[in-house]
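Only one protein chain is missing; all other protein chains are in place.
Per-chain numbering from 1; labels A and B assigned in written order.
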Amino acid sequence: MTQQGEVWIFAEQRDGRLMSVSLELLNKGKELADQLSTRLVTVLLGDQIDDLAQQIIDYGAHKVYGLENKNLRLYQSEAYARLIAELIDEHRPELFLLGATMVGMDLAPRVAAKVKTGLTAHCSDLYLEEMEGQKKLIAAVPGWGGNFVVKIACPQATPQMATVRSGVFEKPEKKPGRKGEIVKIAAQIMIEDERVETVEMVESHPVGLKLEDAEIVVGGGWGFQSVSGFHLAEELAEALGGVTAGSRPAVDAGWIKEDRMIGSSGKTIAPKLFVSAGASGAMHFTTGFSKAKVIVAIDQNPNAPIFEAADIGLVGDLGKILPRFIQELKREKNEI
Amino acid sequence: MPLNSIVCIKQVPHPEHFSKISLDPVTGSIRRAGIPSVLNPLDKNAIEEALRIREKFSGKVTAITMGPPQARDVLEEAYAIGVDEGVLLCDLTLAGADSLATAYTLAKGIERVGKYDLILCGNESIDGATQQVGPQLAELLGIPHVTHVVEVHWLNEGEALVKREIEYGYLKVKVRMPAVMTVMKNINTCRLPSVLDIMGAVGKEIQSWGCCDIEGEKECVGLPGSPTRVVGIVHLESKRKREMLKGSEEEMAQMAVKRLREYGVI
Partner (left out) sequence: MDFSFGRAHEMLRNMVREYAEKEVAPKVESYSQEGDDFPYDTLKRCAQIGLIGLLVPKKYGGSEMGYLARMIAIEEISKVYAGLGANLRGWSLVPHLLTIAGTEEQKQKYLPALCRGEIQGSIATTEATSGSDFGAWPVEVAKEGDDYIINCRKVMISRATVADIFGILVRAEKGYNTFLIEKTMPGVQTGHREKLISTTSRNSPLGDVVITNCRVSKDYLVGQEGKGIGAALSTIGGAGRTGGAGVCLGIAEAAFDIALKYSKERIIYGKPLHDLQSIKFMLADMAMHIESTKFLCYNVSWLQDQGKKSAEVNKETAMAKLYASETAMNNTLKAIEILGGYGTAPEFGLIQRLKAALDMIAAAGSNNVLRRNIGDAVVA
């Protein structure tokens, strides 16, 4: 195995669970490592991390550095950054990628400053490009108003660092029992680390996400014709991992609550995905989601104006298309 | 005992005009000409927090910004809202900075400002939105940082118990001053400057320092001090794609899921 700089991933754990984005980065990381003919290595910090370390190997890492200390169970900004920077200084990886979680966004810049390297945030894509005879990481970042994508590189300094949001890359396959190297390190806490101390983590996974905060929304309209028909919209939302909303007619019909109404007399939202189902696309309604990143429209009228406002259009019977759509989403999920 | 704070603020393009922004294809920097500018919204929350701390502990609030000469406007706005002192770090050599070079420049400027107990920043700016300057500034100053702050409870003027947001919840963090805190929108409600506040702020004196005044090393500021570079721009179609799927319900469903994966939304 080459001593050439490796591809490193920060595996974030919370409450003994690996964050989804860390797994997704293992997938991309493997791809980049292969292209660079080097190894995929993961850095993990926490308390009692054996199980998590093995999981990471199962997901494809060649090696895991597991820094263990009971005081590292919760995210400690000083200790985490210091320990990771020390490890980086020792081994000088070529790339270091972290998930753009609210913790990753806190940790990555400090580490980058400690090791004096470049960091690109919220990348929508990562790939390698030839730059002066070397393969360098290109981080693609969306520009203002979504009109363009900016390509950013870190030509000189190493490791080249980037943070990536969950959902940009796919999770890799888990192969239980994969072989890999786990290096456990008993981490030391220093006095300076205690200037800032995380004393408690409070999490409550929401029953229902606020409509404005939802990243995926399914908006159902009059086309469902009945409350039982409307249930399909709810099922689709669930299968997509999103929330349900409705047009004014759907709300007036009592199929969904007023606080979920989208449109000029309701809420205006900008989720990353909006699916309009059974709504013809009156301006009243479309104005409520025109800024969504991607819009899918499903309706039985091929001339419905909703299709002008969408990126993807499906024409057909709601009662037939939606179940297929839901089925396809579930099938994909189960396979992973 | 008084608590002196420094608020790092930034002038950013007005969000309503974002679609008109273009990048210089050579330097990769933003072409700002003709686009109105505003004070970064989260920086207002940072200023508000600093003023509340001054009301509680007394002390001085200094606003500092790195920018071109017109960034003077955001310091004027900061004066209108209530800060005591305004500092502009302005020099051609500072231009083209990424977050690390910006953090370095601010750190040097802050060292010249003098003694401080707390540095406040908005959690992100609406243009770059990297969220990186705060933690990097803290590292360069050798002090701790807390980001995503939504609540600050002062145990005494030297230590605070802070709530910082995480997905689905928060962390409770105890932090000793001096420290950097970057704040979120819901930490407070910003006060409005009154007419008299505005009249008093216009033309009020600000300190303007160049690279030499803050003893900045030329290799550490601006474009030379930026380890990251813009190497290209790819334009995107802003219109809706209007792709009508064909085939049986099954085929359309499969294609739809495939497309959504490609778009990166599921």
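Please note the rule applied: a contact is a pair of C-beta atoms (placed from the backbone, for glycine too) under 8 Å apart; a residue touches a chain by one contact, two chains touch by 3 or more.
Because the structure is a prediction, the values reported are computed rather than measured.
Chemist: Out of A:Q4, A:Q48, A:Q156 or A:S265, which is the one that touches the chain we can't see?
Modeler: A:S265
Chemist: Looking at the full complex, which residue from B:V12, B:I30, B:A63 or B:A80 touches the chain that isn't shown here?
Modeler: Checking the options B:V12, B:I30, B:A63 or B:A80, the one contacting the hidden chain is B:A80.
Chemist: Considering the entire assembly, which residues of chain B contact the chain that has been omitted?
Modeler: Listed in rising order, the touching residues are 38, 73, 76-77, 80, 192-196, 198-199, 201-203.
Chemist: For chain A, which residues lie in contact with the unshown chain of the complex?
Modeler: Given the touch definition above, chain A has residues 264-265, 283-284, 286-287, 290, 305, 308-309 touching the missing chain.
Assume only the chains that are shown with their structure count from here on.
Chemist: Residue numbers of chain A touching chain B in their complex, please.
Modeler: 14, 74-75, 77-78, 81, 101-103, 105-110, 112-114, 116-122, 124, 131, 138, 140, 143-157, 167-168, 170, 195-206, 215-216, 240-241, 272-273, 293-296, 307-317, 320-321, 324-325, 327-329, 332
Chemist: With touch defined as at the start, can you tell me which chain B residues reach chain A in the complex?
Modeler: Residues 13, 18-19, 21, 23, 28, 98-100, 103, 127, 129-136, 138-140, 143-148, 161, 164-176, 179, 226-236, 238, 240-245, 249-250, 252-254, 256-257, 259-261, 263-266.
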